[in-house]
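Mind looking over this structure? Questions follow.
Just one protein chain is left out here, and the rest sit where they should.
Right, chain A next:
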Amino acid sequence: MVKISVLQHAPSTHLPARPGDPTPTSRNLDPLMHPFARARERTRALNAVKMERIFAKPFIAALEGHVDAVETMARKPGTLNVVASGSWDGGMIVHDISLRRHILRVDEAHKGKISGVCFADEDRLLTCGVDRNVKLWDTREVDENGAGPSDVRKPLNVFPGKSAFNSIDHHRTDPIFATASNIVQIWDETKSAPISNLSFPTSIETISAIKFNLSESSVLASIGSDRTFTLYDIRTGKAERRIVMQMRSNALSWSPTFPTTILLASEDHNLYTFDIRSLKTPSQIYKAHVAAVMSCDWSPTGHQFVSGGWDRTVRIWQEGRGTAPEVYHTKRMQRVTSTLFTSDAKYVLSGSDDGNIRIWKARAHEKLGILDSRERAAIEYRESLKQKWKTDAQVNKISRTRHIPKPVHKAGQLKRTMLEAQRVKEERRRKHTRAGESKPTAEKRKVVIAEQS
């Protein structure tokens, strides 16, 4: 018998005892033994950030169905996949975004554009349009009358108004909804006439959007054509405070985790967050769009939000970080008129002028699907490396760089030039006035012209 000497590994020393156990390590954790740790981690960070850019493919799908621009979208509370959208052609569609099909489609829901969509409790949907009606729909695929999705649906209820509606929002818990026309009206679902009117006295403006606060659900906010933002409370039944800004806002959204915070998408290419406890100055200005911001929506986490602009881009912002958002764009996407976060904060929807609703990943490089623990650990490690090394010039540059469409880029350049010119002019003006006469105003202080009570 020939004796064969072999290299022998005792599995117990280098393999986990049970599946799922951590692999036993035999390393020296003394930092002095690892003089190159820093260099190695930097390289890893660099690789991580490169990988992030390589795998940043956010576009998932486009949902078709609308003939005209998608004016408004609403997600069904408590669900991940049900989203209703209303279009300029008066068509209303309830999508199942996971299966990418229509749960309900009503082509002639309103005459003229549907200006607002929101879900009432459970399966019922409210739409309002410029035809001065608010309609209540049953979104179940087969309703009580046995009408399927393809059949012509009749609304459950119609609430006639006196003027064209611009927006609608439902109270979070109560069967109450608010509409915005030239005044704000509060409706009861069971009554055909509004139960109360709210308006700021001496204001003759068109209210363009209205939203109920999500946590403090009796508080309402609206924006109007008079460049105003108005705060209401249905408990006191009053328009409580109003601010007039430099430019009008196009959309607003309440933060789901910070009940005092409201986000306004302004015509002046910026977004503003306000703390409603002090409306004199915005708490943060978000600058990156190169055209008017048409829509905005908070992520359910309240740490991100999405905005869609006239510049044909969708941008995803980090709360509190006023610059360098994630930019999404495609060749065929037109002006983005509505944006929405899904309720798991993983996806973003954008409805645009071209009549499509696009589904994007909220984090462009995120891997979809099931991750095992090792992979997740690796991803988390990469993320924290990126975070740690973001001060490194090379890492930062790679993570910052975005290729955006030429028109957007050019518009950005132009905007920068103009702003710079403005700044220089202002500076010179200041230089040539008497010393101390004119002081530079903070950017935040310029936003609000007047706070009215």
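Everything below uses one rule, namely that a contact is a pair of C-beta atoms (placed from the backbone, for glycine too) under 8 Å apart; a residue touches a chain by one contact, two chains touch by 3 or more; residues count from 1.
As a convention for this text, contacts and distances are computed from a predicted model.
Undergrad: Report the protein name recorded by UniProt for the chain absent from the figure; options are "U3 small nucleolar RNA-associated protein 14", "Mediator of RNA polymerase II transcription subunit 22a", "Centromere protein T" or "SNX4 protein".
TA: Result for the unshown chain: "U3 small nucleolar RNA-associated protein 14".
Undergrad: If the hidden chain were put back, which of A:Lys388, A:His409 or A:Lys446 would touch it?
TA: A:Lys388
Undergrad: Touching the left-out chain: which of A:Thr206, A:Ser225 or A:Thr260?
TA: Of the candidates A:Thr206, A:Ser225 or A:Thr260, A:Thr260 is in touch with the missing chain.
Undergrad: Pick from A:Arg42, A:Arg105, A:Lys154 or A:Lys415: which residue touches the chain that isn't shown?
TA: A:Arg42
Undergrad: Just name the one of A:Lys3, A:Arg18, A:Arg277 or A:His403 that touches the chain not displayed here.
TA: From the options A:Lys3, A:Arg18, A:Arg277 or A:His403, the contact with the absent chain belongs to A:Arg277.
Undergrad: In the complete assembly, which of A:Glu122, A:Asp344, A:Glu375 or A:Glu443 touches the absent chain?
TA: A:Asp344
Undergrad: In the complete complex, which positions of chain A touch the hidden chain?
TA: Touch set of chain A with respect to the missing chain: 22, 25, 27, 29, 31, 34, 37-38, 40-42, 44, 77-80, 172, 201-202, 214-216, 219, 231, 233, 236, 238-241, 256-260, 276-277, 300-303, 343-346, 377, 380-381, 383-385, 388, 391-394, 453.
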